[in-house]
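Only one protein chain is missing from this complex, and each of the others stays in its spot.
After this line comes chain A, so read on.
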Amino acid sequence: MIGGLFIYNHKGEVLISRVYRDDIGRNAVDAFRVNVIHARQQVRSPVTNIARTSFFHVKRSNIWLAAVTKQNVNAAMVFEFLYKMCDVMTAYFGKISEENIKNNFVLIYELLDEILDFGYPQNSETGALKTFITQQGIKGQTKEEQSQITSQVTGQIGWRREGIKYRRNELFLDVLESVNLLMSPQGQVLSAHVSGRVVMKSYLSGMPECKFGMNDKIVIDKQGKGGTTDDAGKSGKQSIAIDDCTFHQCVRLSKFDSERSISFIPPDGEYELMRYRTTKDIILPFRVIPLVREVGRTKLEVKVVIKSNFKPSLLAQKIEVRIPTPLNTSGVQVICMKGKAKYKASENAIVWKIKRMAGMKESQISAEIELLPTNDKKKWARPPISMNFEVPFAPSGLKVRYLKVFESKLNYSDHDVIKWVRYIGRSGIYETRC
């Protein structure tokens, strides 16, 4: 299991060092600094083995978190734990920075003592941790409160405490999708997928039992068989095929496996209910058509057309097209129909920004790039043209059908809960080769 956990700043100075196992000595702290942080080269692997000791590291801004072990540990678990550790720290004191870590080092030690015992990760849900790891001390608690804490930390519903009350029961659902595309210069889709998340913010009293439904093809087809044919025909078109999905630990997986129904008791506040991935029938919000022509050795002509491909009534926002330029560019002239375009020498790219664009429209940019003659034999790698945008719909076609809330012990029903649903589609890695 994890033998020790160290946090370093960008210079390699130790900010936090907690050793859990006897086989990890102080020299491990230095070994990582010398071999990884101070090594001049790029990181070639997130797992490093130095003298039979394995180091797992992740970096957050310029802070290094490293877990150390001498055993054959579950590597996936160690990384998951490091991410979790970052989440917990962020939930307690905001951004992970040198200053914040130094300011909260006592708290961090306390957390490390709690969430990792002898190198075995323990309950690390912030909701539960916050009930008993505070910087105020816990001496004022009654016996009932104490046992409530312990039963929550160890219990089956470790992510939610009992006795939550809201005057207004409300919940927000955000369907956040990032659409990824790799297209050939000829407009052939090389790969495309949507990775989506359903993020829920719940402000509900008691221990509500929730059920979430969406236009999942498997569910709808199943219902279609037994239900009215008319309805099935209609919804059948709109359903989507989900390649795979994963859920927050509150969701009963065995129930999903057997009935494909998503039921759970949600944590309080914001959390990620599910992640999913689709690859079929994706609505690609934009199409990029590049044309690059080399005119002699010292000039390039670039023309890029973008076409929006969604309902004209919808508006895409924050559109940005990034056209890479060769390293030996000496000057650029740009003409664009819409928005603003600028050559950014430091980034070796022409950045074209458009604030808003409605569906089924088209826009164009053309540029002339002057090149310095070089002896460099190495050809320009022609990185792909990338794009960023935000659209108010889900490119996968996912629709929330319902989210039902049941709380038998308290006197509010599904109808009393105010529900909000929002769809946002963003570009992930949206690239077209040129």
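In this section, a residue touches a chain if its C-beta (ideal position, glycine included) is under 8 Å from a C-beta of that chain, and two chains touch if they have at least 3 such contacts; residues count from 1.
Note that in this section contacts and distances are computed from a predicted model.
Asks: Refer to UniProt and select, among "Metaxin", "Pyrroline-5-carboxylate reductase", "AP-1 complex subunit beta-1 isoform X7" or "Neuronal-specific septin-3", the name of the complex member that is left out.
Replies: "AP-1 complex subunit beta-1 isoform X7"
Asks: Can you say which of A:Ser45, A:Ser346 or A:Asn411 touches the chain missing from this structure?
Replies: A:Ser45
Asks: Go through chain A and note every residue touching the omitted chain.
Replies: The list for chain A reads 1, 13-17, 19-23, 26, 29, 42-47, 49, 52, 54, 56-58, 69-77, 79-83, 99, 102-106, 109-110, 113, 117-118, 120-125, 132, 135, 137-139, 141, 143, 146-147, 149-151, 153-156, 158, 182, 190-191, 193, 195, 243-249, 252-254, 256-257, 272, 274-275, 277, 377-379, 381-384, 386, 429, 431, 433.
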